[in-house]
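All protein chains of the complex are present and in place, except for one that has been dropped.
Up next, subunit A:
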Amino acid sequence: MSLTPKDKATVKLFWGRMSGKAELIGADALSRMLAVYPQTKTYFSHWKSLSPGSPDVKKHGKTIMMGIGDAVTKMDDLERGLLTLSELHAFKLRVDPTNFKLLSLNILVVMAIMFPDDFTPMAHLAVDKFLCALALALSEKYR
């Protein structure tokens, strides 16, 4: 399921349109994930508030999107590009990799809302492949 040149071009195109609203998008996707999949809240028990719009959610949404934006620039070698992040997730955060799928779905939902006409099935396919590849690279160091 590796990324074709067309997939990469599609992802870069959408990222270009999203990067200006990265914080909003990240916060929205994260809020949706926390609400729809309450088990994901277990990773954030140290936050004061988990409600949409809370400072912690906004800040972390931005952090996540910055990470994804970085991954977009390293699409040709995600495993090497995301080495540090993978080590962070593996040894410190220890997020069960199943959860990457849950966040990915919510990023796709936010994109569908933002780009109702342009987020075609082919675009969805490209972005989903990218997010899957990203998740794989992130879990590279787990074991």
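Everything that follows uses one rule, which is that a contact is a pair of C-beta atoms (placed from the backbone, for glycine too) under 8 Å apart; a residue touches a chain by one contact, two chains touch by 3 or more; residues count from 1.
One rule holds in what follows: contacts and distances are computed from a predicted model.
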Protein name as given in UniProt for the chain not displayed, "Short/branched chain specific acyl-CoA dehydrogenase, mitochondrial", "glutathione-disulfide reductase", "Hemoglobin beta 4" or "Multifunctional methyltransferase subunit TRM112-like protein": "Hemoglobin beta 4"
Kindly state which of the options A:35, A:66, A:83 or A:136 is in contact with the chain not pictured. A:35
Could you please point out the subunit A residues that touch the chain left off the display? 31-32, 35-36, 52, 105, 108-110, 112-113, 115-116, 119, 121-122, 124-125, 128
